[in-house]
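Left out: one protein chain. Kept in place: all the others.
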Amino acid sequence: MIIDHPLLGPRDAAEFIYLGDACLIDRPDWQAEDAADAYHDYGYIRDNIAGPMQELWYHEQGDRSWLVVTRDTLTHEITAVELARDVARARGRSK
Amino acid sequence: MSQVNRIKGGLVDRSKSLDFTFNGKSMTGYAGDTLASALLANGQVLVGRSFKYHRPRGILTAGSEEPNALVQLRSGAAQEPNTRATMTELFDGLTATSQNHRGSLEFDLMAVTDLASPFLAAGFYYKTFMWPAAFWEKVYEPIIRASAGLGRLSMQDDPDTYDKGFLHCDLLVIGAGPSGLAAALAGARSGARVILADEDFAPGGRLNSETLEVDGMAGADWAAQAVAELAAMDNVRLMTRTSVYGAYDHGVYGALERCTDHLPGSGGKPRQVLWRIYSKRAVLAAGATERPIAFGNNDRPGIMMASAVRTYVNRFGVAPGKRVAVLTNNDDGWRTAQDLAAKGVEIAAIIDTRDRPAVCDVKGARHVRGAGVVDTAGRLALKRITLTDGQMIDVDCLAVSGGWNPTVHLTCHQRGRPVWNEDLSAFVPGKDLPQGMVVAGAANGNLTLAAALDEGRKAANAQIKDLGFTVSRKAAPKAEDEAYEGAPKWHIPSGKKRAWVDFQNDVTVKDVKLSHQEGFRSVEHLKRYTTTGMATDQGKTSNIPALAIMAECTGKTIPETGTTIFRPPYTPIPIGALAGRARGTDFRPYRLTPSHEWAKAHGATFVEVGNWLRAQWFVKGNEKGWRDSVDREVLNTRQSVGICDVTTLGKIDIQGKDAAEFLNKVYANGFAKLAVGRVRYGIMLREDGICYDDGTTARMGENHFVMTTTTANAVLVFRRMEFVRQCLFPDMDVHLISTTDAWAQFAVAGPNARKLLEKIVDADSQDMSNEGFPFMACGEVTVCGGTPARLFRISFSGELAYEVAVPARYGNSMMEALMKAGEEFGACPYGTEALGVMRIEKGHAAGNELDGRTTAHMLGMGRMVSSKKDCIGWTLSQRPEMMREDAEKLVGFRPVDRSQKLIAGSHFINKGDEATMANDQGWMTSVAWSPSLDHSVGLGFIKSGDTRMGEIVRAVSPVHDTEMEVEIVSAHFIDPEGERLRA
Amino acid sequence: MRYSALRILKEGLTGNKGWKPVWREPEPKAEYDVIIIGGGGHGLATAYYLAKEHGITNVAVLEKGWIGSGNVGRNTTIIRSNYLLPGNEPFYELSLKLWEGLEQDFNYNAMVSQRSILNLLHSDAQRDAFIRRGNAMFLAGADAEYATADQLRAELPFLDFDNARFPIKGGLFQRRGGTVRHDAVAWGYARGADSRGVDIIQNCEVTGFDIENGVCRGVQTSRGPIRAKKVAMCVAGSSSRVAATAGMRLPIESHVLQAFVTEGLKPVLPGVITFGAGHFYVSQSDKGGLVFGGDLDGYNSYAQRGNLPVVEDVAEGGMAIMPIIGRARLLRSWGGVMDMSMDGSPYIDKTHIDGLYFNGGWCYGGFKATPGSGWCYAHLIAKDTPHPVAAEMRLDRFKRGHMIDEKGQGNQPNLH
């Protein structure tokens, strides 16, 4: 597979390490009332989408960026690649 | 044997004779021959035996689809089983032997299976060999295995080397036949970067095998001219002997280039190179494969594909027979008759299954309309054929044309499904092609020359135009569109005679019918039950006929019955080539510690630790076994001082205004308040609350930390910290960079460690007194007269200990300096084994304890996990079953009988209980012989271990058929109060 | 129809005209006692044991395509019970014992071949872990045998003992492990279930569940609605997709695992061999092909095909331990979609919906589990209590913090 890195251009997916669903960015509040349930779902329950899925890839043999790649799990077609840091900020993560 | 079947003409070089042997017989061929053409030239019709019935077999095709002519090529370690004679370029000194027979090729004892064939129908083995149960492995299976299989591995290490590589192009053209050449020319003339690959050694495809003309010249000449033009362009890479075997995601193709297979030896160069081709676009111009027709005894040597017969005559100047008949269901078969007749080969008859007038005149040939062949005769070679009406014709070669299948393989590699084309009676590429691929020419169902040339050019032009190139205006090559018409005929009813569908796996029409009768009607069931298409040719000649016969049985159309798709590789690829250089000690790179050379020169035995090589122990004097060395190193260190290269521990440089807060997130225990100049031990949890790494982190400055990780987890910790930094807390100002290799780091441990280091550390750079540099202090110092260094007062051994780091280039020299400085104290180097013994004596957890299932609670560090801050893993670490009172806890163990040696991996069973899983109390993780205590010591996890001190349990190891009584003790065997390390 | 050598003789002499379909092709009935969704190995085994062990024969197995088209038809055919943890080992040992008597039980030769499985080890820490595992196997009634490097050299001289990057330091055998002709398992169970009255319905895709007041009453299919007292999912590879139609989200990710086979060769390997310092395991089929595999491709996928880097990685592992296979050619590769669970262990459990049962999450180890899975799932469906050896294979184990994590990799499915 080829991942079109937003900063570096197309690179072989073999340079990357895969983590999984980009929902892992949405780490729950540890002090919330329902933290135990929220962390269970965060840690263990997956949509496991058959179709376009946002997922986390790490460019370990490259610039060390974490990326959010939108890839169809049925066809492997990639339609978007973003820096995970930008996505995380857009989803409200900060310090 | 002389070349009895060699006729004039062809593309072979008659000035270069090549000697070779087949089954020990000396033969001669010419440069430009394949082994198959040379065998035919020498009159060798019988070349192998079939898989199941050991039927005599001859050459069927002239390409990579060959199911029969598989030989053992070369000899000794270089022996290569199952090699297609049709794809083997002849070289001087080639040796080949036939395979899969007991006794000689001519008198194969295993041919008795053919007589038993009524009892060996498809799937017979599922219905028998079940009694008695124990006989399967001992009796039936060995017999089956010995008779199955085809060729034989040499059982010696592959003597050749392989390489790999990466290529990039705008346009990849697969196949250098007419459409491929037209495509490559169009692409190249536009300036695009083009790769043209073909599995043959001579580009040109069918142009080399036909008598058709292009641009007014012989097809082969036009191909040579096109190749010359391409070869002269520096934006073109022309790759012959290269099979593009797989289409992978996003335009990546796998290709195998056979670099030295056509030579007597590899001359020290890689035999083959496995290329990964990154293409923006691709044109698949793989041509088409002719398919056989099933009829009674259609597998005899001498029965060949009509197009292959043409190839042997036109390209190789070899007549596969003296008196030839043609069986065809289409116009193309007539061309074989025409071409052969033109070369003076006698054509006995043209049997057209269609009831229609002659397609053309063929001198002296009888035209039999609307008929077929129902039987053949000749034990080891074809002698006679019997037609539908019973008449018999004596021939030594029967050329069969059942129409053409576009070579759609690569279009299916991403599970694209070909679609049925009624006009061609064949599957053609569907719409769901791999990204960036278009198909042209015969592969796309355009079976005529002019159409192929035209489509190749147009396909390439469309592709490169899309990429922004300006299309060349040069006109398309001109050729006649020869007639092509056919009517499907899959098999000719032949009474009780067996009619082969899959030649290699011996699947007949009857087997397909039986499969239907027993309910295996889905095309996948058919393949699996009968083994059709599972042979080394992957069903290139058999899949469609089998499917068609199943369709007849079910009364459905072929597309209703099913579609078979193809998986990579297109043709089989040696495992050696797929592995490339990665074998033996080159399997993975070695990482060497900075003091590696010193260690090598001082008696070190090395051990693989991940990719690192570390000194395991150092043999001194007359030490006989490793225990002698390790015991000495431990005692020497505990009594005086020892030195160990610990560079392999991961080191991560962490800087930023938020670095301290960041560490608070990634460590379970607090780091924000760590003072500058101090070190702290920390444990890291995964988000699921399990401990996965531990180490120390030193605060070098307000915004600057240096973290150490375990050797094994260095990369993983870095990756996870980058995740936390970029994905969870993207607004923290924190920056990570690995410095593992940058610093050579040495542990200096033992009561004399300070005295030793006082000689190394420049006095003006650091006060080395216990007060000036206490336990868990760190600092930037200089050593040996000004070399910058880092000093940490940390201890893994439990002794007064330091770790000192210098830039790695000084590592080897630093080891020498430390040893020299330690001479007066009797300092010794120690290896990983002594390191392990000392950490077990001290009760420190390491890899064996942190196996990815361990909680801080189990380690007795539950209270270190701070509940006052948000750290990775806190919430999930609090789940009820992870906090159980009776969880397995890390404790120490010693044998009740002190002379006994503990066994790591033993399980604990309470006294009096049976050794069952239900009674399992825990397990021993690490053991060592403690030279300090003179008995074996162990660490392990046992239920509620922290409350069971002094209890005696059994440590059982049924793998060793042994058990012993052990006492539960504190894990801290040495200096439990930690006085030594603070001294 | 009973299969035997005599029968083959008879049929052979009469043109093989008497063989009957191995299973019927019935039309679906309006209602069944139990519907099993998924005609793979596990689903067919469940139906077989429901009928044979529990006398429940009013059962339909609904299969979207052709039976055996899932992972039972695309795996590397290995059977073994060399697990470590109490949540797993007794289950896999039950399964292995069932394999041992399977062919006589269902009168179909699935070529269960206990040719042994060997896990090579390359470090002291690995040895400690393997000894622990071997001992756990013994505690659960299984067999294990530790072999030193010298013993291995005598038995398997073709392994690379002298020039290896990661020298072979020993290995753990399970002599009772081995291989089975995978497709035949599906066919044998289908034949056994069918002959006891189970309806095996191919080309029947389940498109939804009829759930009324929290109780599952049946399914919607491409061939119309079918009612049932109990509905059992058994669709590993598609679990998340099927469960989603019942409104469930699962602790599962779908990943591709590739497998490979070489051209046929005369006997090379005695049993199954697994590399301990890279990704490679191999056995030789009765037809002579070396059947081998390695690691997952590593990313979520439903595509049933793999990519090149893993092919190369696996070949590298092969050449690292047995450089005699350099000239053996890879003939075919294929990719199966794995239900990768969050701790690497499977689920056999009731769901929160009454009458709806779940079996899945088999990762890449489902084939060897086929008889045990069918046995325990049938037990659960028939008795509504888990079978003792599968009692820990629950969906709620992550809430409780009781993971069954053989590899110690945590909640990242592609690492299991």
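A, B and C label the chains in the order they appear, each numbered from 1.
Quick note on the criterion: a contact is a pair of C-beta atoms (placed from the backbone, for glycine too) under 8 Å apart; a residue touches a chain by one contact, two chains touch by 3 or more.
Methods note: contacts and distances are computed from a predicted model.
The protein name that UniProt records for the chain not on display, among "NADH-quinone oxidoreductase subunit N", "Sarcosine oxidase subunit gamma", "Autoinducer 2 import system permease protein LsrD" or "ABC transporter ATP-binding protein", is "Sarcosine oxidase subunit gamma".
One chain is not displayed; in the complete assembly it touches the shown chains A, B. Residue-wise, the contact with the chain that is not shown comes from B:Met814, picked out of B:Ala38, B:Ile690 or B:Met814.
Here the missing chain is touched by one residue of B:Leu167, B:Val419 or B:Cys553, and it is B:Leu167. Residue in contact with the omitted chain (choice from B:Asp432, B:Asp628, B:Asp733 or B:Asp870): B:Asp733.
For the chain missing from the display, the contacting residue among B:Asp361, B:Glu485, B:Asp741 or B:Glu979 is B:Asp741, taking the whole complex into account.
Touching residues on chain B toward the chain that is not drawn are 163-168, 193, 269-270, 273, 276, 278, 581-582, 586, 588-593, 597, 611-612, 647, 653, 655-657, 703-704, 731-735, 737-744, 759-760, 762, 783-788, 806-814, 817, 820-821. Take chain A: the residues that touch the chain left off the picture are 7-9, 11-12, 14-15, 61-65, 83.
The rule is simple: only the chains that are shown with their structure count from here on.
Rounded to whole angstrom, the centroid-to-centroid distance between chain B and chain C, based on C-alpha atoms, equals 23 Å. Each of residues 303, 307, 399, 411 in chain C touches at least two other chains. Along chain B, residues 248-249, 252, 276, 414, 687-688, 876, 879 each make contact with two or more other chains. Against chain B, the residues of chain C that register as touching in their complex are 3-5, 7-9, 12-13, 15-17, 19-23, 25, 65-66, 68-69, 73, 86, 89-90, 100-101, 103-104, 107-115, 122-123, 125, 127-136, 138-140, 144-146, 158, 160, 163-167, 178, 181, 183-184, 187-188, 202, 262-268, 277-278, 284, 286-288, 303-305, 307-308, 311-312, 314-316, 318-320, 323-334, 399-403, 405, 407-411. Residues 51, 78-82, 118-119, 121, 124-131, 133, 136-137, 141, 144-146, 148-158, 160, 162, 164, 246, 248-249, 252, 254, 274, 276, 413-415, 496, 510, 514, 517-520, 522, 524-525, 528-529, 531, 534-536, 538, 567-569, 572-576, 578-580, 582-588, 590, 607-609, 686-690, 692, 847-848, 851-853, 876, 879-883, 903-907, 915-917, 919-920, 923-926, 956-960 of chain B are the ones touching chain C in the complex.
Per the touch definition, chain C reaches chain A in the complex via residues 240-241, 249-254, 298-303, 307, 309, 342, 398-399, 411-414.
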